[in-house]
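All protein chains but one are shown at their positions in the complex.
Chain nomenclature is as follows: A and B, assigned in order of appearance, with residue numbering initiated at 1 for each chain independently.
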Amino acid sequence: MSGEMQVTSLTKTTAEEPEGEAARTDQPPAAPPGKAPKSSEGSVLNAFSSAFLVLWVIMAAGPLIWVMVNSLRESSDITGNPFGWPTSLSFENFSNAWSDANIGKYAANSLIILCGSLPGTMLLGSMAAYVIARFSFRGNRVIYMLFAGGMMFPIILAVVPLFFVMDNFGLLDTRHGIMLAYIAYSLPFTTFFMTSFFRTLPGSVAEAATIDGASHTRTFFQIMLPMAKPGLISIGIFNFLGQWNQYFLPLALNSTDPDKALLTQGLAELSVNQGYEGDWGALFAGLSIAMIPILVVYMVFQRQVQEGLTAGAVK
Amino acid sequence: MGSTSDVNRRDVIKRAAALGLVAVPGMTALSACASGSDDSGDDKVDKGKKTDENPLGVNKEAGAEVVIFNGGYGDQYAKDAHKVYEKSYGKVKHASTQKIRTKMQPRMVKGNPPDVINNSGAENMDIASLIEDKQVADLEALLDAPSLFDSSKTVREMLLPGVVEKGTFGGDKLYQLNYSYTVYGTWYSQTALDKLEVEYPKTWDEMLAVCAKAKKEGMAGWTYAGKHPYYFAFTMYPFIAKIGGADVLKAIDNLEPDAWKHEAVKKAFDAYYELRAKGYILKGTPGIDHIQSQTQWTKGNALFLPNGSWVENEARKTTPKDFKMTVAPPTGLDKSDAMPFETLWAEASEPFMVPAKAKNVEGGMEWLRVMMGKESTQNFTKLVSALTCVKGAADGVELPSGLSSAKAALDAAGENIVSPRLPDWYLQLHKEKVGGAIAAMMAGDIKPDEAVKRCQKAADDLSGDDSIKKYKR
């Protein structure tokens, strides 16, 4: 199958499209550039709105920058004055947070879990979503609602029974157990958004493939999944963020062995620890260690995040 | 199990269903044995032979597992005690955490708890519920064993007053041993008082005068842990007892109707409210936590701080060398006080328990016996600047400024020690309701009358709540 087909056919499938979805037509061709109206009302509004936009940049990034700057200051300076530059550029706070709190090891543990749980989530989520989005069968709606409804469940309500379920299966305090739990609790979000994504994909390609004799499985893996790549990437990034930041599940299901603790758990211990010792510098350093990698990952993939939202969540 | 995939799959579904639906009745079946006697008898290690050296009959080979709360006291003192224990018995598996409840509760429910839990910290397990559920071993055998401090006496005879009472819940058996001995009171820097050329105030008028003088110097009179307002109770409860007598606190503990409406409570609240009204509280105090309040205090921004004797260790990093940290009993109201100025709140704290379903219950108790020996108690006092619950254990040990003042205050108080039970019996009432009412009053949101009303209502609500076990003293 060639990639060109994706581009050329923008019409909707007919056969297996679940009903109730509004049909989407091609966008009308762009109108010829017209003359822009004169803008006199603009200047005041512009000044005002620009100021507001800049203000929110300060609001959004300010606290984070403040934490990072403070992580380089000494604890006694921080309590003296909230603002101020580091007197000497020392990374002592960081080395304290790193070595005392084992942040490096915890980050590695988190990464190992995500190596299993993230692909698993995306695979299982897309499989379910694909079937729900593109096949009509009895129970389709029910299964869809079951998954979508899962987004509403407060995890806190399920944690204790889940603990016993995991225990019965021998999954407690194991890496694969955490991975399975992460996958299961990411399914609602993944399935919900991947379903809407698969619905927007043109059906004719899949149909053509089926007529060519490709099995459903092959159609899925070799045609539909590659076509859904933008959606997969953006939902994948959201799952990455969600699972990386997950706090409740490891707290309940992975609490026995300190060597297996994940980053969020390590940070929680660190922040409580600093609370007892009053070492603000190390606390801010720990927060920075937790924030910076995730912000870097986001900046690298920010285009995909935004494109994914455009492609997947809007329609 | 069949060989076809169909059967396998059905089996999987069956297992899933069993978990989802059958697991619940299964739990009740399991609980049927749990409530009778120990259902985990199989897991327990064999007992050893009782000898003079080994009065509890600990299995010499079996290991023990100890989980320490890694808070203000750290966990080095426990690691040192492990070495002493290991001289005679098996290896000790050590773990420490700040989140006792999160880590221990699942293991309690599963029935494989460690042998000793240092059930402490902001996230500790509700001991009353645990005892109710028969999850805690009683420590009577330990109390009757000879002390490692003075072998002519039993462990019980070596305990400071109030330790046993504090560890019993309704009955007469000791379930929880509070290892450390805390002196609560008004903490201050002797240096700061000297600079102001004042003595520690003994009556409330003196207190207000001192605060006024401090205010002139640009210093606040008081600060406290606004985010954890129950810190205020450390001076408030003994203050109430001072004004109206120890029975007022007893009535409050027993949830007697109108206990909070006693005149002494109102007077105490009025007095503290005056601090607020006259602007003697450090600005921003209602929104800061204990560490922040301690830091502001050691920086000299406020004169007085209601706290416990752990503060010296906790605030070590920010305390200036010439601070001369001192604790004094809470200032009294006036000459008509029912109890003398020396009256203060002191009690055993830092709870340790041995789970009933632990594998090596005897080992756990023996570890606690080791902790109450000469070596461990003195090591503890030296390491973390705190007293232990063992009589005379700190004699001859060189103490830092704050702790030696605490010991002196304790000695001066003699019999005039009050120890309210509200924090142990009804934690939520103490911490959130009473603490919350005092916090609102000190923040200026409500008047003392309203604070009294709120406390009384909370106590009445609790008294009418059947789901909470009640205690009397």
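Points worth noting:
What we mean here is this: contacts are C-beta pairs under 8 Å (C-beta built on N, C-alpha and C of every residue); 3 or more make two chains touch, one makes a residue touch a chain.
Note that contacts and distances are computed from a predicted model.
Its UniProt record calls the unshown chain "Sugar ABC transporter permease", which is the correct pick from "Xanthine dehydrogenase small subunit", "Tol-Pal system protein TolB", "Sugar ABC transporter permease" or "Protein N-acetyltransferase, RimJ/RimL family".
The chain omitted from view is touched by exactly one of B:Asp126, B:Glu217, B:Asp334 or B:Asp449, namely B:Asp126. Residue B:Lys134 is the one among B:Lys44, B:Lys79, B:His94 or B:Lys134 that touches the chain not shown. In the complete complex, the residue from A:Ala97, A:Met227, A:Ala268 or A:Ala285 that touches the missing chain is A:Ala268.
By the touch definition given at the top, subunit B reaches the unshown chain through residues 3-6, 9, 12-13, 16, 19-21, 23-24, 27-28, 30-31, 34-35, 101, 105, 108-109, 111, 123, 125-126, 128-130, 132-135, 226-229, 282-288, 292, 296, 427-428, 431-432, 435-436, 439-440, 443, 445, 461, 467-468.
Residue positions on subunit A in contact with the hidden chain: 22, 24-25, 27-28, 30-31, 33-34, 36-37, 39, 41-42, 45-46, 49-50, 52-53, 56-57, 59-64, 66-67, 78-79, 81-83, 124-125, 127-128, 130-131, 135, 137, 143, 146-147, 149-154, 156-162, 164-166, 169, 180-181, 183-185, 187-188, 191, 215-217, 220, 241, 244-245, 247, 264, 267-268, 271, 283-284, 287, 290-291, 294-295, 297-299, 302, 305-306, 309-310, 313-315, in rising order.
The working rule: only the chains that are shown with their structure count from here on.
Subunit A and subunit B, compared by their mean Cα positions, are separated by 42 Å. Subunit B contributes residues 19-20, 23, 27, 70-72, 95, 97-99, 102-103, 106-107, 110, 289, 291-292, 294-296, 299, 314-315, 317-318 to its touches with subunit A in the complex. Residues 75-76, 79-80, 163-165, 167-169, 251-252, 255-256, 258, 268-269, 272-273, 275-279 of subunit A are the ones touching subunit B in the complex.
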